[in-house]
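One protein chain is absent from this view; the other protein chains keep their places.
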Amino acid sequence: MAEDTFIEIRDLHFSRGERKIFDGLSMTIPRGQITGIMGPSGTGKTTLLRIIGGQVRPDAGEVIVAGHDVCRMSREELFEFRKNIGMLFQSSALFTDLSVYENVAFPLRVHTELPEDSIRDLVLLKLNAVGLRGARDLFPAELSGGMARRVALARAIALDPALLMYDEPFTGQDPISMGVLVKLIKSLNQALETTNIVVSHDIHETSSIADKLYIISDGKVIGAGAPEALRADGSPWVQQFMHGSPDGPVPFHYPADELLYDVLAEVGP
Amino acid sequence: MIDLIRGVGIGALDRLGSLGNATILWLTALSGLPRRGDLALLARQIYTIGVLSLVIIVLSAFSIGAVIALQFYVQLSRFGAEEAVGLGLAMVLLRELGPVVTALLFAGRAGSAITAEIGLMKSTEQLSSMEMMGVDPLHRIVAPRLWAGLLCMPLLTAIFNVVAIYGGMVVAVHWLGSDPGGFWSGMQDTVEVWEDLGKGMIKSVIFAVVVTWIAVYQGYATEPTAEGIGLSTTRTVVMSSVMVLALDFLLTLGMYGDFN
Partner (left out) sequence: MQMRTIEISVGAFVLAGFLALVVLVVQVSGVTLTMSPDTHRLLAEFDDVAGLRVRAKVSMAGVTIGRVSRIDVEPSYGVAIVEMEINDRSWPLPVDTGARILTEGILGARYIGLMPGADEEVLEEGGYITDTQGALVLENLIGELVTRLGAS
C-alpha cells in the first residue's frame, strides 16, 4: 500500500549530556492515519514528539513535516507551523489559572483574530466533540484525570490541526476513561482526517487503534509495521515487547554477581 | 584533597552556569515588544505580588515602627534627647529597615509564591504545552512577573516606611508623651530627600531586581520531582534573604561610607 508520507524523519541524532537518545533514527509517518510509537520507558519517546514540534533541536538529522524541515525553521515559521499541531500531554497540562472554556479558547486567541462570538462557537463545538460542553465553567482543579485529558484534547483540536500528537494518553486511566479516549481518538481521526501519532507503552490499546506501529529501543527503530505483522515478527526483541514477556533481550535481573557468591559473602570469616 | 578542589571548582562552574542561564532568562524575558493583552497579564501579577502582600507589609511595618520608636525613646531619654525619636526612626527606616525588611518579607511571601507557581507550571508541562502552541512562556509567564516585582517592591517599601513612621509616632507621641512638634520637625530638619529617602529607594529597586530574578529563575529551574517545588521555594527564600542582606551591607558602605 503506497504511503502518503506526512512526516519523514531521517537519521536523527540527539544526546542529552552523555546519553545518546537517538542514534540514527529514521521513520515515516503516513498522512491521515494513526501511528503508534512504542518502546520501553526512557527511550525518549516524549523527546521525539518535542523534536517534531520544534521544541527541541536535534544534534543531526532532518525532520520533514509536509515538506518543511522543522529543525531549520525560524521563530516566525515555527509559530505558523504550530498552528497546525495539537499535542496532548501526559499530564494534560491544562492552565490551572484558566477555566475549561478559557483553556480551549487559548490557542484560538493566540493564533487568530476571531471575534468573541466565533471563539465561543468554536470552543463549545470542540467541547461538545469530547462530551464536556457542560463543564465549560469548571477549573482544572475540579476535573477528574479523565475529564482533564478530554479537555486537553478539545484544546488540542481547537485550531483543527493537521497533526495530533498524544503523549502516553492511556497511562493511569480507568477502563471507562480508556474506552472514551480510544473512541475519541478514532472518531477524531476519521472526522478530521488528521495525522495522529500516539506515543505509548500500552501495547494492547495502541495496537487496537494504530494503523502502523514503530518500536524504538536504544535510539533506533527495531520494529515497524502493522500491529498484526509485528506480533508475528520473528525478532526476539519485538516478540518480548509485543507479548510483554518478563524476560528476554531486556533481562529480568539487574546485573549482579552470581547469587551464590552474594549470599555466601554474608557469612564472614 | 584534589577531589575537594575539583569539587569546589565544579561547584563554582555550576554556579557560573546558573548565573549565565539566569541572565539569559532575564534578558530574553524582558526583550520583545509588549503586545495587547500583556497589560492584563501584568495587572494580574501586580495584584498577586503587590496587593496581596499589603497585609503582611502593613502589619509588620506598624509593629516594627512602634517597637523601634519605643526602644529609641528609652535610650534617648537617658540623655534627655527624646525629641530625636522622630529623627532616629525616620533615618533608620528610610535608609535601612524599610528597603531591607520589605525585601525580606517580599521574598518570603511573593518570591516563594512566584517560584511555586512557575515550578508547578513547569512540572505539569504547562510551560511545554504553551510552547507547543506557539506561545513563548518567557513572554507570557516570566516577563509580567519580572516587571510586576520591579514595580511593586519599591511601592511596598514606601508604604512600609510611611506605616512604620506613623506606627512609631503613635507610640512616641500618644503613648509615651513625646512632643509631636519635636517629633516631626526634628525629622523634617534632618531627613534629606536624596541622601536618605532617595538612596533607600535605590536600594529597594536593586533588591526588587535581585529577589524577583531569583524567584523566577528558581521556578524555571525546578526539578520535576516530588520535592522539586519545595526545594525551589526554599532556595528562593534563602538565596534572596542572603543576597539582600549582603547587598545591603555593600550598598550601605558605598552610599554612606564616608563616616567622618
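Chains: A and B, in written order; residue numbering restarts at 1 for each.
Here, contacts are C-beta pairs under 8 Å (C-beta built on N, C-alpha and C of every residue); 3 or more make two chains touch, one makes a residue touch a chain.
In this text the structure is predicted, and so the values were computed from the model without any measurement.
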Missing chain: touched chains present in the view: B
Residue of B:S60, B:S123, B:N161 or B:S241 in touch with the missing chain, whole complex considered: B:N161
Identified contact with the non-displayed chain, of B:T23, B:S63 or B:Q188: B:Q188
On subunit B, residues whose C-beta touches the chain left out of the figure: 40, 43-44, 46-47, 50-51, 54, 79-81, 83-84, 90, 94, 151-152, 154-156, 158-159, 161-162, 165, 184-185, 187-193, 196-197, 201
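FYI, only the chains that are shown with their structure count from here on.
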Approximate Å spacing (C-alpha centroids) for the pair subunit A, subunit B: 43
Residues on subunit B engaged by subunit A in the complex (per definition of touch): 37, 120-121, 124-126, 128-135
Subunit B-facing residues of subunit A, complex: 50, 53, 55, 78-79, 82-83, 85, 87, 89-91, 93-96, 106-107, 109-111, 152
